[in-house]
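Each remark here refers to the structure printed beneath this line.
For this view, one protein chain was removed and the others were kept in their places.
Now for subunit A:
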Amino acid sequence: MAAITERGADVNTLENSMSLKKTLSAASPLALRVVAECSVTKARACDLILPHCAVSTPVFMPVGTQGTLKGITVDQLEGLGCQICLGNTYHLGMRPGPDLIEKANGLHGFMNWKRNLLTDSGGFQMVSLVELSEVTEEGVKFKSPYDGEEILLSPEKSISIQNSLGSDIMMQLDDVVSSTVTGPRVEEAMHRSIRWLDRCIAANKNPDKQNLFAIIQGGLNAELRKVCLEEMTQRDVPGFAIGGLSGGEEKDDFWRMVTLSTDHLPREKPRYLMGVGYAVDLVVCVALGCDMFDCVFPTRTARFGSALVPWGSLQVKQKQYAKDFQPIDPECQCPTCRQHSRAYLHALFKSDTAAMHHITIHNIAYQLTLMCSVRQSIVDGCFPEFIRTFMKRMFPSRDQYPGWAVDALASVNVPLE
């Protein structure tokens, strides 16, 4: 199979990560080595050593919700250089259920993915998918969409499912509140998330194999965020996620919470910004100090024929591409761009699902390549230049740069001309 060479694993790093791996099993199932730090922004390039393999950060993690990455085989995913992807506790907990997956040797065994897996807790789906029955101190009570049965997702239950899934990184169950909500509910949710973190830590049966990440909450309220950061960083967890953002909030508020969070998170632990995946957001949030990202957007939008490119996106199904015989991106090295034209893909969308798969492969390649280039520029000490070049490519003119991005980048010493 045509494989893109492994990203971000230069010889030096590989050697060091090999020796780290040896110490890994003895101590904790996660080790973070900061390989380079940008002297201008808060960006870092790290090697994140996890049980299944090393992960080069900054990293974008594709989302394989139900134990599969929408039409892509694990071989193809590996061939694209993916080192870690996501599975969803809520979906998999419903179907096929933790018992079956455990029988199948965990989610790795079930889907035959040999690299790393991160599972979320199911908390977000509570807000986004399900008719909430009730959130209490106990957990989240909801009705199963498949048989109407009432189910309680407690911190213990979430961790139990994730233990059965056997993911390398598990997320705590947090009390998720939409970022557009204000008032006392936000504070209540923040405090509860701390208490649920403690319950999750206590419930983890496999602390030597599975890493439990905390999720910083507090909505768009700086004071609440700070309290949460203060409290959660006192817990001995291997990593932190910045949650409760990437909902429908204003980007101006969004980036401020991100940078506030990274200011108060320890340097030697990975920072995972949940639900962020748009190229501009990724580049900016790397500059603000985040290491890990996930988002359904690239793979979801692919199925609608939307191909991600350095200058935005290309809607392959649109008439204008019917006779366009170039590849999606002439400079892209992914299998799709090396073999097929926009015109062919445009036509194929009318005949076969393979068209979606071609775009999905391209979009994953785009995201992973972007992160790889970001990392390389941090290592080479030219991340600020990278940012400028990136923005110039993405937007036709300076006055089209999103205001929030300009502000955010200025806050880390990268003024945009």
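We take it that a residue touches a chain if its C-beta (ideal position, glycine included) is under 8 Å from a C-beta of that chain, and two chains touch if they have at least 3 such contacts; residues count from 1.
Just so it is clear, contacts and distances are computed from a predicted model.
Chosen from "Eukaryotic translation initiation factor 3 subunit H", "Centromere protein W", "Queuine tRNA-ribosyltransferase accessory subunit 2" or "Response regulatory domain-containing protein", the protein name that UniProt gives for the omitted chain reads "Queuine tRNA-ribosyltransferase accessory subunit 2".
Residue in contact with the omitted chain (choice from A:Gly79, A:Gly122 or A:Gly218): A:Gly79.
One of A:Arg192, A:Arg225 or A:His358 touches the chain omitted from the figure, and that residue is A:His358.
Residues of subunit A in touch with the missing chain: 1-2, 66-76, 79, 91, 95-96, 100, 103-104, 110-112, 322-323, 325, 335-336, 339-341, 343-344, 347-348, 350-358, 361.
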